[in-house]
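Only one protein chain is missing from this complex, and each of the others stays in its spot.
Note that the chains are named A, B and C in the order they appear, and that numbering of residues resets to 1 at the start of each chain.
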Amino acid sequence: MLNFIDTVGEAVAGIKDGSTVMIGGFGNAGQPFELIDALMDCGARELTVVNNNAGQGDQGLALLIKEGRVKKMICSFPRQSDSWHFDAKYKAGEIELELVPQGNLAERIRAAGAGIGGFFTPTGYGTMLAEGKETRILDGRGQVFETPIHADVALIKALKADGVGNLVYRKTARNFGPIMAAAAKHTVAQVSEIVPTGGLDPEVIVTPGIYVNSIVKVA
Amino acid sequence: MLNFIDTVGEAVAGIKDGSTVMIGGFGNAGQPFELIDALMDCGARELTVVNNNAGQGDQGLALLIKEGRVKKMICSFPRQSDSWHFDAKYKAGEIELELVPQGNLAERIRAAGAGIGGFFTPTGYGTMLAEGKETRILDGRGQVFETPIHADVALIKALKADGVGNLVYRKTARNFGPIMAAAAKHTVAQVSEIVPTGGLDPEVIVTPGIYVNSIVKVA
Amino acid sequence: MSIQTASIQTSETPLGRDDLARLVARDIKPGSFVNLGIGQPTLVSNYLQPEQNITLHTENGMLGMGPEATGDQIDGDLINAGKIPVTELPGASYFHHADSFAIMRGGHLDICVLGAFQVSATGDLANWHTGAPDAIPAVGGAMDLATGAKDVFVMMTLLTRDGASKIVEACTYPLTGVGCVTRVYTDKAVFLTGPDGVTVRETFGCTLEELQALVPVPLTAAPAVEP
Partner (left out) sequence: MSIQTASIQTSETPLGRDDLARLVARDIKPGSFVNLGIGQPTLVSNYLQPEQNITLHTENGMLGMGPEATGDQIDGDLINAGKIPVTELPGASYFHHADSFAIMRGGHLDICVLGAFQVSATGDLANWHTGAPDAIPAVGGAMDLATGAKDVFVMMTLLTRDGASKIVEACTYPLTGVGCVTRVYTDKAVFLTGPDGVTVRETFGCTLEELQALVPVPLTAAPAVEP
């Protein structure tokens, strides 16, 4: 069921300790900053967070990590020039890291939403990120078996929603939003604008409303 | 490389005997009738054809089958009220059939375009269409291993192309076009309109031009 | 149509196809995303009420499908899975076949309604192939629908023309899906199926005892909690 929610606080209120939370965005583009701040405020702990990175600077996901609320990160690129909170937790052994090549991360998220139980990908074959994983030669190439990444909740950012929850995005801010919306049991989208149903061309909708549970407008 | 081609005949001239040819469309929507007719005229034989159906009435794919040009059909629904040419060839043992559930057909085509070596799907598990196939319990469900379907050529229909081969479709005529374009080594698109580059909104492009090799405008 | 007071509800006569479609439509929870299979299940769309706010999916690439198109509405690029021209409702969206079946396989549809040759006591479905050795097989999206939706409702007559029950201990026709059917709507009764066997929610023109005489699997009355 779709709900339009007034505040980001209410939108994340149902997130429980121990949840797996997907957070959209690549760099700042598509990052649902307000929803992440609300997740900080709601107090949920022992989170597994799926995001391309592991927080930057002193904001958003980086603060969640600093405050010890994240048990495990599943991401492709945790180390950045300003990922000091993750770096400190990691070196102290206080956070788990599952490092996944970016395209495998995207495909595993897509697989979860698409009901695919697992797949073989050439990416990572012969590298330490394939250690311990099943491999097979397919189409003449070494390939690694990867499994879907499901989530309890996805927090994403889109440009516009209509009255049935259809979403469109803007430029490279699209990135992980559409696949995370499909992979999570409950998807919360923050949007810049809500238009009447029928106000989005059916040909251009990127995320159909079936994948969206809660929408909150963020100014 | 992208080429704009004047006639459907030239567009399919390179199709060789023994090729695997994907043909877009579901029902009449999205069927590239003119390209199929041109394929008939070009004389290529021993074709493996990938399409949702196996021809209807006395036109298009049905005629290719009638004339004995199709060695094998890979499809989900060959039997229809007017699939008499396929029916006759099949009963005479003159055509091979690989029957694939429609969603597995779509996902196998997508896998080819996406460089996925194979995947596990719950669809078909425990049925005769999974006989002889590897199975595994994943995410608590029985799943069947399916492999990508690659093609030499895809013949598809779109609404508009721009100067770099980006495509948009119309309503349910989108169906198999986007995934076939990605799965084939060479993709030929017949379109109703060619607009200047920049004439399609980058947010609404369904098939990026990277997947398209030949475009022919069909009135 | 049915007496609402007993845990087994009854009507005086078997239900016709339209009454059955009306009953299925009534049972679909508001806000559901639903796929209606080709044939008898398509009738259900005639009885969905606007206030139920049901979104119809068609596997050839659309959510928000409207009623069958008539007259000037007919557009060859807008068809349903049965290749019938349909219409588009406000809020509709289009997508390609892989994305469409991802919606289905990924478990995002609440209900699909399918016809059937047979349903087993544990919810196995047979609806795509008679098993006749000379039959030309055609499966379409049947297996994907059976496997993907959260609930699979079957609509069928209870008996074949020869009087045999289509609810069976184990399917003799080739399977479409294993343990996937949750409810069976027939002219004589509504059955709930699952790993623990078959219960009866309503009967139409017969008693539970009379029904049991027709059906070769043990039947019990369903708890009254069903809608």
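Here, a residue touches a chain if its C-beta (ideal position, glycine included) is under 8 Å from a C-beta of that chain, and two chains touch if they have at least 3 such contacts.
Since we're looking at a predicted model, the values are computed, not measured.
Here is the thing to keep in mind: the chain we left out touches A, B in the whole complex.
Across A:79, A:133 or A:185, the residue that sits in touch with the chain not pictured is A:79. Within the complete assembly, B:116 is the residue of B:116, B:130 or B:215 that touches the hidden chain.
Touch with the chain omitted from the figure is made, among A:55, A:101, A:163 or A:209, by A:101.
One chain is missing from the display, and on chain B it is touched by residues 1-2, 110, 112-116, 162-164, 166, 182, 197-198, 202-203, 205, 208-211.
Although one chain is not shown, part of chain A still touches it, namely residues 26-30, 76-80, 83, 86-87, 90-91, 97, 99-107, 109-110, 121-129, 142, 169-179, 206.
The rule we apply is simple: only the chains that are shown with their structure count from here on.
The two chains most heavily joined by C-beta contacts are B-C. Separation between the centroids of chain A and chain C, computed from CA atoms only, is 35 Å.
Across the assembly, chain B contributes residues 107, 121-122, 169-171 that each touch 2 or more other chains.
Counting only residues that touch two or more partner chains, chain C has 62, 88, 94-95, 98, 101-102, 104-105, 148.
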